[in-house]
Structures are given as C-alpha cells and as structure tokens.
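Mind having a look at this structure? Questions to follow.
Only one protein chain is missing; all other protein chains are in place.
The first chain written gets the first letter, and so on, giving A, B, C, D and E; residue counts start at 1 in each chain.
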Amino acid sequence: MNNSKQTRDLLLRSTQLDVDSIVMELRALRQASLESRNRHDRPPRLPSRRIMASVAEGLSAAMFPNRLGSSELADEGIDHYVGHILNMTLRELMVQIQNELHYNSGLEMLSDEDRAQSIAITQSFAKRLPQIRLLLESDIKAAYEGDPAARNVDEVLVCYPGIMAIMHYRLAHVLHGLGVPLIARMISEIAHSVTGIEIHPGAQIGGSFFIDHGTGVVIGETAIIGQNVRLYQAVTLGAKRFPVDENGALVKGNLRHPIVEDDVVIYAGATILGRITIGRGSTVGGNVWLTRSVPPGSNISQAQMRQEVYENGAGI
Amino acid sequence: MNNSKQTRDLLLRSTQLDVDSIVMELRALRQASLESRNRHDRPPRLPSRRIMASVAEGLSAAMFPNRLGSSELADEGIDHYVGHILNMTLRELMVQIQNELHYNSGLEMLSDEDRAQSIAITQSFAKRLPQIRLLLESDIKAAYEGDPAARNVDEVLVCYPGIMAIMHYRLAHVLHGLGVPLIARMISEIAHSVTGIEIHPGAQIGGSFFIDHGTGVVIGETAIIGQNVRLYQAVTLGAKRFPVDENGALVKGNLRHPIVEDDVVIYAGATILGRITIGRGSTVGGNVWLTRSVPPGSNISQAQMRQEVYENGAGI
Amino acid sequence: MNNSKQTRDLLLRSTQLDVDSIVMELRALRQASLESRNRHDRPPRLPSRRIMASVAEGLSAAMFPNRLGSSELADEGIDHYVGHILNMTLRELMVQIQNELHYNSGLEMLSDEDRAQSIAITQSFAKRLPQIRLLLESDIKAAYEGDPAARNVDEVLVCYPGIMAIMHYRLAHVLHGLGVPLIARMISEIAHSVTGIEIHPGAQIGGSFFIDHGTGVVIGETAIIGQNVRLYQAVTLGAKRFPVDENGALVKGNLRHPIVEDDVVIYAGATILGRITIGRGSTVGGNVWLTRSVPPGSNISQAQMRQEVYENGAGI
Amino acid sequence: MNNSKQTRDLLLRSTQLDVDSIVMELRALRQASLESRNRHDRPPRLPSRRIMASVAEGLSAAMFPNRLGSSELADEGIDHYVGHILNMTLRELMVQIQNELHYNSGLEMLSDEDRAQSIAITQSFAKRLPQIRLLLESDIKAAYEGDPAARNVDEVLVCYPGIMAIMHYRLAHVLHGLGVPLIARMISEIAHSVTGIEIHPGAQIGGSFFIDHGTGVVIGETAIIGQNVRLYQAVTLGAKRFPVDENGALVKGNLRHPIVEDDVVIYAGATILGRITIGRGSTVGGNVWLTRSVPPGSNISQAQMRQEVYENGAGI
Amino acid sequence: MNNSKQTRDLLLRSTQLDVDSIVMELRALRQASLESRNRHDRPPRLPSRRIMASVAEGLSAAMFPNRLGSSELADEGIDHYVGHILNMTLRELMVQIQNELHYNSGLEMLSDEDRAQSIAITQSFAKRLPQIRLLLESDIKAAYEGDPAARNVDEVLVCYPGIMAIMHYRLAHVLHGLGVPLIARMISEIAHSVTGIEIHPGAQIGGSFFIDHGTGVVIGETAIIGQNVRLYQAVTLGAKRFPVDENGALVKGNLRHPIVEDDVVIYAGATILGRITIGRGSTVGGNVWLTRSVPPGSNISQAQMRQEVYENGAGI
Partner (left out) sequence: MNNSKQTRDLLLRSTQLDVDSIVMELRALRQASLESRNRHDRPPRLPSRRIMASVAEGLSAAMFPNRLGSSELADEGIDHYVGHILNMTLRELMVQIQNELHYNSGLEMLSDEDRAQSIAITQSFAKRLPQIRLLLESDIKAAYEGDPAARNVDEVLVCYPGIMAIMHYRLAHVLHGLGVPLIARMISEIAHSVTGIEIHPGAQIGGSFFIDHGTGVVIGETAIIGQNVRLYQAVTLGAKRFPVDENGALVKGNLRHPIVEDDVVIYAGATILGRITIGRGSTVGGNVWLTRSVPPGSNISQAQMRQEVYENGAGI
C-alpha cells in the first residue's frame, strides 16, 4: 500500500477518480441483485474459503503429522501436536458448518437446531478421520505400485498431486454426506486449483485409488468408482446430456455419471460420459470417447473404437 | 532462514561455495543480456505480479464485498469498506500502470505525459467497474442455469473456477483496451495459474458466459465470443497457423482466432482453430477438431466429422 | 483461530468431540504403518516442500534479480542483493539436501559421509547457476520468437507459465543429476501446481525450449528433447506400457519415454508414447496419437493418421 | 521453530525431557488454583490484551487518520478509511466487552442482558470519540506551547510519549466509566509499557493536559486533575496509606489520591500522596515530597520544604 | 521496501551513495574489533534475543494457558495445547543454550560435552516449571491483597507489569543458576524493556513478592529478598561502590547488594545501596536514601533520616 509521493501529489489535484459515485453504483447493483433473489435484507454470510483451506491443511497435518505436519517433532511430542491441531481445526470447522447451515436456513439468526446440528456434524466427521487415513494409505500404496517413477511411499505422499486431490476428496466426501455440501465443494475446489484435478465431493470412490499426473481430470457428482482403479491425466467421467423439465430448466440431481467397477485402468484423455458401467478389470485406452457400457475384462482402445464404427456402418 | 549449527560449522571450514564468483558470472550474463537488447544502462523496471495479484483481489472484493470480501461486515459498514478498498487498490493499480508506461517509453524518467496518462487510464478503468459487475452477474446466472450440480448463485460465485477466470478476464480486458497490455496479461495469468483456464485479455467475450470445470481451456488473443456461450474443460479457441514475413519472423497481431456466435455450446476437449465462425446456436461435441466455419444451428460431433471425411473421399 | 463465544459455550457442555480417542486411533495407525515399512522406530524426516518453494523462489530471484527479484533495486545494489540471496538460499538448500540423504540412509543420525556429500552437492549445484541462466535466456528468446502474442522478452519472463515450468525443471534437473531426486521432484511439482505443466526432473531437454499455454503437458522421466523444440498445451510425452517382472511388480527405471530431436513442433493435445524417436524438424499435429517413430522432416496430422490406418487395412 | 538436526537427533535418544509429566503437574496446579477460587469448572475467559492493542491502534487511526493512520491517503478517501476502521474496530471492541461482562457474571453462558449491555456500551463509547479528539487537540496544543523543543503540533502528536499515554487514558477513562474496567486497564497498561507513564483509567483529568518526558509518572485511581496541568517525568500522584478493615483486608475504592486544580505545574520526581489538594496555579518543584494540601498560588520547592521543617521545630 | 519511482530515478543518476566503500570500511572495523578480542577468525554466534522472546512467551502460555495462552481453548484441549507448546519451546530453548555454551567455549565446533550439557540444562529447567508456577501464584495473590485497585487475581495476571517482570525473573533465575547467564539476562531484559523493571537474574527472591507500578525499579545481581516483600516504583536495590583491584579494574562478582528480609515494604523512589540488611517487617518510606542496615521492625522515613542527621550533629 505504498504509493509513490509523485502519484499522491497528482491525485491530490484530481478529484476525478470519484470513488464515491462508484461506491453508490455498486451499492445499487448489490441491492438489485439481493432483491432479485428475495434476500434484500439478508446479504449472504457464507463459509470462508480461506478458512476452509487452513482447516484442510490442519486435518492433513493431523492425519500425517511427520510428513505433512511439522517434520521437526520428536516422536514423544507428536500426540500433543495432533491433539492440539485437532482441537483448533475442528472448532474452526464447526464455525464454518454453522455458517453453511445458517445460510441455508435463510433465517436472520442461527437457530438452536442448526447449532446442535453443527456440533453433531463435527462430531461425526471427527470420528471418521482414522478411517479416512486408512483409505489414504491404500491410495498411497496403489500409487507406489502403479508408477515406475515412484521410489517410495513417502515421496508419493509429499509430491504426488493425485494424492493431494484424493485426500481433499475423501475429507470433502464425508462432509458432503453429513449435509454440508458447500463446505465440501470448497475443499475439493482448493485441491482442484492446486492440482488441476476436479473430483466432485458427491462421487463415491473405493480404496486404492490412483490418479497419475492428473491435470484435467474431472469426476462428476454421481460417479461411482470401485476398488483399485487407476486414472491418468485428462480423464473425464462426465454426464452425457442434461435433461430439462417441462419449463426447460435443468433437472438437478439425477444419476448421470459413469460407474467404474474394481480394477479398471483408464488412460490419459479418455472421455467416459453418461450413466454407463465400465466392467471390472477393463482397460480404457488413451483419448477414447466412450458413451456405452462395456463388459468386465474389456480392453478398449481408440483404434478399436474406429473399427467398431466401420463394422457398424451407418452407425456413424 | 534457520540453518542448523552443524551446517554452519561445516561451511565455515569450506570456502568453496564461492558465492562471489557466481555473483560475478551472473552479473556478466545480465550485462550481456541487457546489451543485446540495447538496454544496458536501463535494467527493466516492470509492474509487479505480486502487487497485481493483490489489486485483482481488492477489485473482486469491492465488486462482491459480502461474498468475496469480508463476510463479517454488517450491512451498514459495507460502503465504507468498498470505498476504502477502492481508494487503496486504485492507487496501487495506478502506480503499476505508471511502471508499464515508463517501461514502454524506454526513457530514464517517467514523462509527464505518461504520468497524466496513468491517471486517465485509472479513471476510465474505475468507471467501468459497475458495468463489469453487471456482466459478471450474467455469467454467474448462466453458470447456475447451466450446471445441474449448482445449488445456488452464491456457491457458483465462491466455488467455480470458471467464474474466477472470467472475473479476471473482464478486469484484464478493460485494461488491455486502455493501453496497458502487460498488466492485463498478468491479471489473466494469475487466474490461469489458479484455474488452469487461459483467456487472453485481448479476446472479446459477451455476457452470460459459462466455462464449466475449465482446466485446459485456452482462448486466444483475437477470439470473439457472443452472448450466452458455454464451454467445457480443455476447449481450445486457437490459431491454425502463424504466418511469417519475408524474413521468416512471425507476423504479430493478425486476426487468427475463431468467432463464436451467440448461444453456442462447445463440449470438453474440442479444438477450434483459425479465423472461422461457429454460427449462432451451434453445438460442438467433445474432442471435435474443427478448422472450418459452420453455419448457425450446426450440431458437430466427432462421429459426424469422420463421416464427412469419408464422404469427401480424397479430402482426407 | 477465533471461534465464536457461542461455539465455545456449546462445546463446553459437550465432551463428545473426544479428541483424545481420535489421537489414539491415529497413533495406532501411524505405528502400524511404520512397522509395515520397518521404520517403526524411525518416523521419516523428509525435506520440506514449503522450504523448497522458498529456495526455488530465491534461486529465480538470484538469476533474474531485476525482473523476478526486487524491481526496486538501483543497479549498484544488485550484486549485494544477489550475493545475499545466494548465501541464504544455498544454505537452506544444503539443509534440505542433508534431510534427503539422511532419509535415504535410514540411519538414526546423519553420517559424516552424507554431511560431506551435502556440501559437495550444494557446491556443484551453485556452480551450475550461470549455465542455467544461459539456457533460460535461450528459452525466453524461443518463446518470444514463437508466439505472435508476445510483445517482448520481459513479458515472456514474468508472464508465461511455460517459462516458469522450464526454470523449475532446469533447476530440478541439475539436482536430480547430483543425487537428490526427492528435492528435485518437489521443485518440479511446485511448478506443476502453478502451471499445470509436469516435467519430470529426470528428462533431458536442450536449449531454446518453448511450451505455449502449457496446461496439461506431461513429460516423462526418461524423455529426451533436443534443441529448439516447441510444445503446446496438453502434449504428453509418456510411456506406452509398464513392463512387470516375474512377480508382477513394475520394473522401475527402464527407458520408456520418447526421444524428440531438434527443431520439432508438437501441437496441442498430441500424445506420444513409448521409446520412439520423432525425427529432427518434424511437426506433430494437434490431438495426434503417436506410438511409432517418425523420420526427420515428418509432418504428422490426425487426418494423416487415419488415412494411414485405412491404407494398412487389418493393421487396425 | 527450526531446531537443528543435531538437536533433534540427540533428543530422539533421550526420553528424559518427559513433557507428559510436566503437563500433568501443571494441570494439577491449574485445578487446585481454580478450586481455590471456586471456579474449578469454569476456567476464566478474559478479554485479550493483544486484541485490545489493535483496538486502541484502530481508534487512534480513526481519530487522526492522516498522522496516526495511513499517511498515503488522498483527502477524498479519508472518510471511507475512517468509516471502515471504525466499523471493524468497534465490532472487535464489542466482543471484548462481551468477554468482560461474561467473565464478571460467572455464568456458563453470556446472558441476554449482558449481550444487550455490550451493545449499549459500544454505542455510548462510539458517540464519545469526537469529544475525545477535541480533548486531545487541547492536550497537543498544551504540549506544543509548553515545550521549547517542540517545533510544531504534528511532531508532538507523532513523537511525544506523553500524548500517546494521554490518548490511551482518554479512551480507557470513557470505557472505565461505562462499566468495563478490565478492558480500560488493559488499554492504559498498553500505553504504560510503551511510555513508562501509568495513568489509572479511573482518574479524572481535564483538558490541555501535558506530560513531558514522562517515564515513571504514576497517576492513581481516584486522582482528579483540572484544566491546563503540566507534569514532568517521575511525578507520582499516589495514595499515602491503605486503610484496612477489621479483618486486616484492604479497603478498596476509597478516595485516596490527590486533587490537582487548574493551571498547576509539577516538576520531575515530585511525589504527592494522599487525598490532598494542590490549589489552582501552584507550582510544585522537582523531587518535592508533599503530603499536605497547599493553597492556590503556592510555589513549593525542596528547599522550602526543608525550611518549613526547621521552622516547625519538633515537627520533624 | 517500496521506494518511490522518483527516488529511484534520482539514485540511478547518482553513484555517490557508494555503498561499496561503506561496506569495506565496516568490514575493516569488524576485523579490527575481532582481532582486539582475539576472535578474529571466530565472529561470535550469540543466542538470539528475538527467539528468547518467543521462548519466554511460550513458557508463560504453558504455565497459564487460559489466561496468557489462547483464551479460545475448551478445557478438554488444554493439555494438548500445553504439551505441544512445551515440546516446541523447550527445543528452541535448548538450541539457544547450545549457542551460549558454544560461544563460551570459544571452540570452532560445539563439543560433545556442551551438547550433552545443553540437554541436561533443558531437562533440569523443564522440571522446575511447576514450581515456578506455584511461586507465581503466591506473587499474584500478594499483588491482589496488596493493591486496593486490584479487583481480582485474573486482572493482576494479565494487566500488572510487576507480575510480568517477576515471571520473567523467575524463569531467568533458574536458567542463571543452571549455567546460562546470557540467556537468563536476555529474558530479564525483555521484561525490562516492556515494564521498566530491571531484576538481575542472579538476585534471590522469595515467594509472595509484589512490585506495584514498577517503572524504574532496579534489583542488583547479588540482592537477596525474603518472603512477602512489597516494592513500589523507582526503588533501587543497588551497589554502593565498586571495588577495584590493584590494576584499577573492577572486581567482579562480590556481594554488593542489599539483603531484604521477610515482610518488608519499600515505598516509591527509595534507594538502598550496599551489602546491608533491612530487617524483617521493616518499612522504608518513599525517596529514602539508605546505606546502613536497619533492625527488624524499623520504620524508616525521609523525615526520620533527616532527624537522625540533626541528632548526630557533625555527622552530616
């Protein structure tokens, strides 16, 4: 905030910056916008993305204190560190949960029900942390075993963007299930912005999940992924089309993303759309565009797709 | 900067790190580089990317104080907050504009003309902020209506990377038009690094624009996009080829990116290259590679592209 | 860490958050995990990614003090700035190198050999900095000459994500070669998270290298890239398949990524897999999927690929 | 928090630091202490001194925005700055007021009465700010006119510790009168630690008050000081004796400090004790020890005190 | 570090600031100074005052977590907080102890003996913390009972500078006794700078000690203070004269400060010099200058001192 003296002198002679009228115009726009949403007297108070980022960091450190927390801790001090970080982080999280519940209620003040609910959600979430760590250990092991460039599991944990994205997803997924989808979405978007991997918190993903490289991966809200699945960069598990109701408005919430069964590998750039099923143990090749279910054990490659096209003739 | 005692002791016995000679080598390289650019006595003083990031954050907070600024403000305090943040941010911006104009001039000192110009640009930019907010409201509405996973407009504003990228683009585009393209580029690169979406500030984009997921989207300098267009991740609106002049140097600045008319939808991974026109209301399917104009109402899919190829025979 | 009074009051009445038992469960998981890795009494002490980020920033500032360091320096002060930043940064780096060597040794205390080795690696690395700067100058020049939207080399240096990714790669590559691959990987992942460009530190890349846009680029560990090569976004230079040994475990470290000779251009979305060679001066078109070597001067496009398929008939 | 590797290695072999048992001993002491105060289940939640320091700084900046706030503001932006800083600071203050009222109540939760009271106190306090500024202007003018070394009023405002102490006192005094003496005391102790001047918030002090140099000044809780009084360093306006009740406990709150009427000057090191009156226009010399009232216009010096002693003979 | 553009432009034309020659002159002075101390090749590496300030803050928070640590903690989280803060703070302290031992040794590298010694000192110190807290509780109680303005013990703990000074003294005194006097001195100087109260860490002070107001209090290295002593501001317990040896150099370390027995009260400004004894239960009045021992139960006032002078006649 250090402007030069020069600048300031010039501005002193100029009153044309006219911040006041911009402030008034912006106020008018805010009012109009609130009124159009029937919130004119209740500007939204949302959970804070910045605070959720520190919550996610704190939870990661609590789960993996030596490697993602402070590497300076002697072993005897770790439990104090973990306990302290959980105390602070879970309380911060609860306040954000209150914010989301309050926002949803549309009430002027937080109701007692929502207050009690925020405690209950935080408690349920906290209890799930050890289980989340267990799942993440299976993911890390899968990465180590699935990448010839990985030298050890510690490197995977601290370096691989796929692990970071999955860790945030697993935290977000539990919160999504407990009824705070906005906070859950914030957590997954924090990982998205760092890794380029977007996993909707609503997706269901089994253990030993590995995403290599990862930039450009998109996994949709109703996708279901089994155990031991491996994805490469730029894979999309998306919706094929968005049905609209009689008014032309989108139908929200229907099952529209793929089911990927156990032990499937999907190579880079593959696009898989719609509520189809990729059968157990299948391999989907790079850049494949797939909108039909395939049976277990399938081996789908781009060339194969084209061949199929020729065989089907007018099917094109 | 806390090195261990151990380390330090070792280094004390070793003078082989020899920082002085590295400093001298780097100086020689800097001199040579400056001379080759005829700037040997004027090392470049550029606008600061770090400061531009805080400018962009401040402008976002001024436009959406409740949701992107401080959520702790009571309504009666918002105008003071907006006014204060505009005062501080616009002054910071003006200093950066001065830096860019000074840099361009190649003069030893900032000229009075450039100083006056920096004020004029800041004033013009400030006046456009309410209009930018209005456009962004249309973009947020488009996102809400175009994504079945979106629950409300507030979630869209605080969570969607597409909105963040468009907000930065709309700010950068105005600055680009006012004659400070380097600052404009910095703003759009800040969004690029966070979202994976790259929109050149020179592109022209109408209201109600929606980019879903977004990682990998590239929109080129001379692209023109109409009202109510929707893009998905990894869409490229690029140049087909780069003409060179008689010396083999690139011709800079010619119109080389697509025109996308109103109400077009372009699905993930589509690549559209060259100064072609996608007619109003068209749909371009996922992964389509398109280098020819298509009339209004077209529905282009990968399969269709292939079919066309076969029909045209040797056209391949 | 400012929780509301409200929240606190509620928590005081509730002892069900039960952090203690979560702490105990997490401890049991940590113990089990350490034991499964035979490290039960030696929790890993890894290099710190946060510190490596500041090291990378310091090295960039030392190489380009006017543009990436402090733009406020008068020329006469630059050498002091560069010298000071090198002193601080190289010492920090050496401590991290010690951490990696110690980690690898599995010993309880850092051995004298590893201590001496950490000094030797730091010295060797420091000596390479001027050479790295020279290579980066060639990269910047290549970007300026290869992008019609680039107005000058300074804009390229401060704005282009490709340059940031290459700078981190060139630093990481030298460290990789000196025997600290984990630190090297951290540096390249720092750039990956900001740019969406992933270059494995083990790859070998010649001068005048340019990556435009860049999001989604992946360059594998054993890739070799010549002089004056240009890539666009979402290009993959990957492995085709991962051989396994008789136990079904991945064979690590074999040569499995492409060789790209001098003067090659690879357009957006091209996927090039396996230990194949793209001959000097070739052009690979957008979205091409290529798993066979091509001779010098080839011009490969998607259409061509398809035609080739038809001509080869059953080759599909 | 960067301990050396060396240190850590040593500690790893030593488990004798035994933090756990210290933690347990400290807990036992806390419990015993709480029980002896009948607060065993309600550890005190006090206002935060750190936050009160930022509140005091914010209020100073709001009252003198050009000189104690941001000197970078152009005039047109000052009102937004003042308004914003008041909004933020008064809300912070109100939370601290709640903390004090809650603490006093000894209740488990903040009562609705105390909540309403915290708003009322904040409102009353806010309304007094312009009046406080007016008083401070008279103090600054008195300092300028009273010190031959003062060159202008701006120097007095930004440099003189006496002004800083009086500013904090005037804020604290209003809060003391409104029923939050602990917060008031914190504010005056903040100034005490910076200036060495201790003014109890309960003291009553008229306008045009000047303390020069100031280190060691102590002004007691029930002191009353008129208009246009000047003090030098190390002056004490204290209590002569502390009466005790029948149980030997101190009687708290009785009037025990001096009354200093208008236009009095008290030189360095003078000690004035007890509920005596220094009559209007008097001068008290350096190091004088005074425990009896003196009439208006008195001129008391150390020598005079001794003379008086001799004249009174056995009075010694 | 944001200089104005203006400034910079001017400096660019001026090379007369000539930092290089100042750097060289300062280096020559450093060398000369080191040589005169026979340390020319070993510049001193001292403990860090900044780090010791955070150590002292951490230890205070560990002893009084609710009131001097984080007031936001629910009771169930306090032990984790205390344990974590002790782990971090004691490790930082140990590194500073190493620095002092290393400095004293004059050796190039820290010896193994000093390393072991640093652990032993830290352990011994840690064990004393509960006892220090107990003493501080007696001090707080004494302040509450001795000051009619004190409303409760919590106010005393968070507001009274005397308590802050005594807390730092009690920590410093233990460290002084364990053989690290420089670190001990730093801790007491930290309190001195905040409170104006200087207590040498070597002094011996019993429980229930209270210093009111405190600015200007000085307590010397060999002073001994009993139980339940109360001091007011500007009291000096100093040395009367400094004996010199045959070379005229000060004799260091002899017993030269007063002994103050139990239950003594010393009022503001009293100066007590030399190895004299103030007998149990005595009262020393304000501004008294005392260089002779007084028996138990004495009541010394300034007037009395003068009377004594007269009675002794030529004794003056």
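Quick note on the criterion: a contact is a pair of C-beta atoms (placed from the backbone, for glycine too) under 8 Å apart; a residue touches a chain by one contact, two chains touch by 3 or more.
Treat the numbers as computed from the prediction; the structure is a model and nothing was measured.
A.B. asks: With respect to the chain omitted from the figure, which of B:Val19, B:Leu134, B:Leu250 or B:Ile276 is a touching residue?
C.D. replies: Of these options, the touching residue for the absent chain is B:Val19.
A.B. asks: Based on the whole complex, identify which of D:Ser33, D:Gln233 or D:Thr271 touches the chain you can't see.
C.D. replies: Checking the options D:Ser33, D:Gln233 or D:Thr271, the one contacting the hidden chain is D:Gln233.
A.B. asks: Write down which of A:Ser33, A:Ser70 or A:Gln98 is the residue touching the left-out chain.
C.D. replies: Only one listed residue reaches the unshown chain, and that is A:Gln98.
A.B. asks: Touching the missing chain, which residues of subunit E?
C.D. replies: 1, 3-4, 6-8, 10-11, 14, 16-20, 22-23, 25-27, 29-30, 33, 37, 43-46, 48-49, 99, 103, 181-182, 185-186, 189, 192-193, 196, 198, 200, 202, 215-216, 218, 220-221, 234, 236, 238-239, 242, 249-254, 256, 269, 271, 273, 287, 289, 306, 309, 316
A.B. asks: List the residues of subunit C that touch the chain left out of this view.
C.D. replies: Spelled out for subunit C, the touching residues are 2, 4-7, 72-74, 76-77, 79-84, 86-88, 91.
A.B. asks: Across the whole complex, list the residues on subunit D that are touched by the chain not included here.
C.D. replies: Contact residues on subunit D toward the absent chain are 62-63, 65-67, 71, 75, 78-79, 82-83, 86-88, 90-92, 94-95, 98, 110, 115, 119, 122-123, 126-127, 129-130, 133-134, 137, 145-151, 153-155, 158-161, 194-196, 213, 215-216, 233-234, 268-269, 286-287, 302-303, 306-307, 310.
Convention: only the chains that are shown with their structure count from here on.
A.B. asks: Count the C-beta contact pairs for A-E and for A-C, then tell me which is higher.
C.D. replies: Most contacts of the two pairs: A-C.
A.B. asks: Identify which chain pair among D-E, B-D or C-E reproduces the interface of A-B, meaning that over half of its contact pairs, matched by residue number, are the same.
C.D. replies: More than half of the contact pairs of A-B reappear in D-E.
A.B. asks: How many angstrom lie between the CA centroids of subunit A and subunit C, rounded to a whole number?
C.D. replies: Each chain's C-alpha centroid was found; their separation is 24 Å.
A.B. asks: List the centre-to-centre spacing of subunit A and subunit D in whole Å, with centres computed as mean CA coordinates.
C.D. replies: Computed from C-alpha means, the inter-chain centre distance equals 51 Å.
A.B. asks: How many angstrom lie between the centres of subunit B and subunit E, each centre taken as the mean Cα position?
C.D. replies: 57
A.B. asks: Could you pull out the residues of subunit D that touch at least 2 other chains?
C.D. replies: 1-8, 11-12, 17, 19-20, 23, 45, 72, 74, 76-77, 80, 99
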